[in-house]
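Could you have a look at this structure, given as structure tokens, before my questions?
Removed from the display is one protein chain of the complex; every other protein chain stays in position.
What follows is subunit A.
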Amino acid sequence: MLSLKKRGALSMQISNFARGFFDSSSPLVPVALPSQRETHIWYIVPDEVQNTSLLNQYLKLLSSCERESMFRMSGDKLQKSSLLARTLVRTTLSRYTNCQITPRSFKFRKNTFGKPEIEWGHYEEWSPPALHFNVSHTSSLIACGVTVDKLVGVDVEEKQRKIKNDILSFARRYFSLHEVEHLHAILDPEIQRQEFIKLWTLKEAYVKALGRGFSAAPFKTFTIRFRATRSDGLQVPTDLISEASEILVEAFDDPKSLSNNWQFGLLELANSHYAAICMEKENILEGKGNDFMKLKVWKTLPFVEDEYVSGTNAVKIICGLSQCLHL
């Protein structure tokens, strides 16, 4: 299926037919680093990756540890997903080093809390950028967020995801009182389910940004709040996330560590998923206006094609973000 896309000089348009016969080893396109208030998202759609020789090419990028993890997964689909997730991380990060560090040569370690981070080597005439990244997967989409200098957490969920338990029971068990009230106020079960998923992704993104693991920030110990700016400039709480201009977090045991440290963005990705991004915020002087997180999004099939999708239907901002429409 062909459609008009924006593309860099080095990426190619290849029909599905030709892909089977083509040694798809076009080099990775390097990308400029995100600026201070910017998050970059790269995503891949597993169902669109069928070419076995391409998958075997990706397999060569993984460390032996990653390969072992991958083969422990139960079944072809999960193994492929694991392979694509590691491929996405390695190829994405390589782009931000101007491809000087190849995808295969990246090393990773876990921080004291278990969050994966890059372990840079020693380079003679080059200082590695202070890259932060976070990956999220669903069976139908894998996303990797990248920032410079700022902690970041990303979570994606299928819009259509069905919750097996009763939503309000689940929320009462795991969410804050404020969030339960927020969901309880929604009468339409389908909208309630959607708001639940959005809340879940926001909470997950926060925990992942903190990087201390689920047990260090149980969901009940913090709440997500939404604020809208009225036409008279006053900021008021609001019931629907879509009307909010700002998403905030409040940690109950540490009320000072509020929204001041973290900012959130929420979007619809590829028409199929909700994606939440949580990023560390710079210290902002009192009185400065709402500067939303800037966002750039690419859809990728590494070594084959990259598509900058910001400003297209693939990216629909819900809240808290401004898009860079041009690269």
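Here, a contact is a pair of C-beta atoms (placed from the backbone, for glycine too) under 8 Å apart; a residue touches a chain by one contact, two chains touch by 3 or more; residues count from 1.
Going forward, contacts and distances are computed from a predicted model.
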Protein name as given in UniProt for the chain not displayed, "COMM domain containing 2", "Iron-sulfur cluster assembly protein", "Acyl carrier protein" or "DNA-directed RNA polymerase III subunit": "Acyl carrier protein"
Hidden-chain contact residue, picked from the options A:A32, A:I163 or A:V236: A:I163
Of A:M73, A:V148 or A:I317, the residue in touch with the unshown chain: A:M73
Residue numbers in subunit A that touch the chain omitted from display: 52, 55-56, 59-60, 64, 67-68, 71-81, 83, 137-139, 157, 161, 163-165, 169-170, 173-174, 200, 204, 213-215, 218-220
